[in-house]
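Here it is, the structure in full.
A protein chain is absent from this complex, but the other protein chains hold their places.
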Amino acid sequence: MQPEKGQNAKSFKQRLVLKSSLAKETLSEFLGTFIMIVLGCGSVAQAILSRGHFGGIVTINVGFATAVAMAIYVTGGVSGGHINPAVTFAMCLFGRMKWFKLPFYMGAQFLGAFAGAATLFGIYYDGLMSFAGGKLLIVGENATAHIFATYPAPYLSLANAFADQVVATMFLLMIVFAIFDSRNLGVPRGLEPIVIGLLIIVISCSLGLNSGCAMNPARDLGPRFFTALAGWGFEVFTAGNYFWWIPVVGPLVGASIGGLIYVLVIEIHHPDPDSDFEAEQSEGRPEKYELNVIM
Amino acid sequence: MQPEKGQNAKSFKQRLVLKSSLAKETLSEFLGTFIMIVLGCGSVAQAILSRGHFGGIVTINVGFATAVAMAIYVTGGVSGGHINPAVTFAMCLFGRMKWFKLPFYMGAQFLGAFAGAATLFGIYYDGLMSFAGGKLLIVGENATAHIFATYPAPYLSLANAFADQVVATMFLLMIVFAIFDSRNLGVPRGLEPIVIGLLIIVISCSLGLNSGCAMNPARDLGPRFFTALAGWGFEVFTAGNYFWWIPVVGPLVGASIGGLIYVLVIEIHHPDPDSDFEAEQSEGRPEKYELNVIM
Amino acid sequence: MQPEKGQNAKSFKQRLVLKSSLAKETLSEFLGTFIMIVLGCGSVAQAILSRGHFGGIVTINVGFATAVAMAIYVTGGVSGGHINPAVTFAMCLFGRMKWFKLPFYMGAQFLGAFAGAATLFGIYYDGLMSFAGGKLLIVGENATAHIFATYPAPYLSLANAFADQVVATMFLLMIVFAIFDSRNLGVPRGLEPIVIGLLIIVISCSLGLNSGCAMNPARDLGPRFFTALAGWGFEVFTAGNYFWWIPVVGPLVGASIGGLIYVLVIEIHHPDPDSDFEAEQSEGRPEKYELNVIM
Partner (left out) sequence: MQPEKGQNAKSFKQRLVLKSSLAKETLSEFLGTFIMIVLGCGSVAQAILSRGHFGGIVTINVGFATAVAMAIYVTGGVSGGHINPAVTFAMCLFGRMKWFKLPFYMGAQFLGAFAGAATLFGIYYDGLMSFAGGKLLIVGENATAHIFATYPAPYLSLANAFADQVVATMFLLMIVFAIFDSRNLGVPRGLEPIVIGLLIIVISCSLGLNSGCAMNPARDLGPRFFTALAGWGFEVFTAGNYFWWIPVVGPLVGASIGGLIYVLVIEIHHPDPDSDFEAEQSEGRPEKYELNVIM
């Protein structure tokens, strides 16, 4: 009987195992985006709900960036750790992923972000309730909606807001392409998430003032939709002159431009190892190794 | 005579050497938890005793996280650097450690935390005495008990407090499992403590507001027991509606759930290198290396 | 037809590819300096335009340093990631780059910094306009010129200002030389940008008070020239007793001294592997590996 029981146990485990690569990747993107929202938006929640006593711009920026890094550690080896429809879109656009996967990735990312917002709402339920006397507000000093989604600064025009999201995501993707370009300087394997975390830190320290630097349609729209349902109301979509679509569309445009700039300015010019023509030319070119030595 | 003296010296050293692997590991866990408490709770002490002039949320979160990282560097190669009964429990539960070691690890962790609290009390004895006119208080603006153990925010219900510890430790273990999963993205060897430190930073920046994010029964109960004896009194156990058991039980539950989620969502689906079936399937699966290249 | 179309596509791509190594490097330095200014000066902008609410000395120093690190990741494998005329000058001076490349590198760095300042101005246009009622000021509490270029502290004499820039850049180059000296301790390949980022952090935390620690003629002069044209007026050159030339000339002097000190005190004494004389001598010298073990 013992062996048969072993076989049964094995087959039970095997029944759980996903045969389809796409199913694994979809599940992985869901989990990654979920982690990013709970820990990332959680850093915003801690700063706001404590009115700055247990958090501020440093803990928010470091917290969100590290949340992204941790989500990539959990999902990177399975689905590439995109956790961002703009990243997935750029990967498809530049031929690094097949288009048919795009809707699965994007759907998982939106659902993961929604589920993350709901979980965060649960963990801080008592805190949210006591913060503004039980009210869930979108504007004013007792506002809590910006824990979940981003809202524009009062001075910001829609045109500037759109440019802001395009440019921020452009820098994000341009540098992400560099981080994974093994023919450039090269981040050591296994440390890419840390360097991406640093990248998120610098962008949110420099380009975060206008509208909170979402750079990610799922990160913004999923939690915004949750707040609409959970008690803040559908004014979360009308606030800021219907700002909601800007962190959805802007990042897709910016990611495309950022990828394109990196490819045109840097990647396309790397010497082609298979080409005789390049091999001859490359003698006059300083070697990568040497360049680093001379820095 | 010379050789004999040499032999004696050797045998003296050998007498000190622990033959038993379990004894070494127990000693190692004691030392690791001791280091974590002195340097981690010390970071809280510096912020509180200076009334915010020489510390705050950034130094506390960075300090505690780095204390954990350093404790793992000291103990990781000997006992795995758990320094947390919830981690040890999860390791046993998921078959990564034998159950008979559990009581030794847990005992060492509680004793190490107690000894760390006593040492910290000694180093800051003058500071503690001068802080509140010689009184050791649990509540109010001159309270010092929360240097050692965690206490809940005023708004927090017991149910929310329990959920908070479960969810925080769930994220801790889920991501720790990812960090040590060599078939996922993979942290470079020797850098795991740094990435775990970053993980502690993000969790304490995001989920630390409710009740200080203990996530570790030994880290909380050991120092709490010390404060009960050292002059704060046994009100440290009744405070916050008998809050003390929540950072003891919650983390054990959360660690189990977190480990389970990682295994079910990610680990179980990794292709089995020994299985022919998987080998065939894996052709359709993007390679780990490629995935990293595409982001 | 298919193959021919393929050939056409290939030749179109090949037409974009730069054959000249110098052209690639020039383009790379332009892009790197551009990135550094948008993200680095952007960190200053966020702190100033939010009047400290969304930034301060920590986000500025971490932001600028990480901007440098990211710029090096994008350009390091192509042009060495100098993004600083003082670095390029020192590389030529110590025989690590050919002098004929110097004007191309420097030109690209100044143009990249100018373009970066213009881009940043665009992204924060609404913020700049609302900050001081539409005025672009150089002095006073509503000043914004120091977002782009550096200005001296009120107490600073010109002599002290010059010494400040010389000494700060001296430390920068001295330690950059160490970071790339493979016969010294050695930063792991691919992590040099991170360590350089840390170097920028410590210098701007320690030597940043006098005049903002430019250490880079392009980083300072490019954006200063932009502000002169964009509405702040040519008083940006007369301010601080004609301070503008100090972060241009001082870094060139300091870089030369810093490189010289490193070469004379450390590098020149490394054992020469080709020399029999040295080989004999080196037996008495502790091995690098051993030294690290003994710390």
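Order of writing sets the chain letters: A, B and C. Residues in each chain are counted from 1.
Assume contacts are C-beta pairs under 8 Å (C-beta built on N, C-alpha and C of every residue); 3 or more make two chains touch, one makes a residue touch a chain.
All values derive from a computational prediction rather than experimental measurement.
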Chains in view that touch the one left out, judged over the entire complex: B, C
Touching residue (missing chain; options B:V176, B:V202 or B:M215): B:V176
Listed residues B:L137, B:L158 or B:L191, member touching the removed chain: B:L191
Which residue of C:A23, C:L229 or C:L264 touches the chain not shown here: C:L264
Missing-chain contacts mapped onto subunit B: 13, 16-19, 21, 24, 27-28, 31, 35, 38-43, 45-46, 49-50, 53-56, 58-60, 62-63, 66-67, 69-70, 72-82, 87, 91, 96-97, 119, 122-127, 129-130, 176-177, 179-180, 182, 188-194, 197
Subunit C residues touching the omitted chain (full complex): 57-58, 61, 153, 155-157, 160, 163-164, 167, 171, 174-175, 178-179, 181, 183-188, 191, 195, 198-199, 201-203, 205-210, 261-262, 264-266, 268-270, 281, 284-286, 288, 291-295
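Keep in mind that, in the parts below, only the chains that are shown with their structure count from here on.
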Chain at the geometric heart of the assembly (C-alpha centres): A
Magnitude of the superposing rotation for subunit A and subunit C (Cα, nearest 5°): 90
For subunit B paired with subunit C, centre-to-centre distance based on mean C-alpha positions, whole Å: 40
Shared interface positions of subunit C, touching two or more other chains: 58
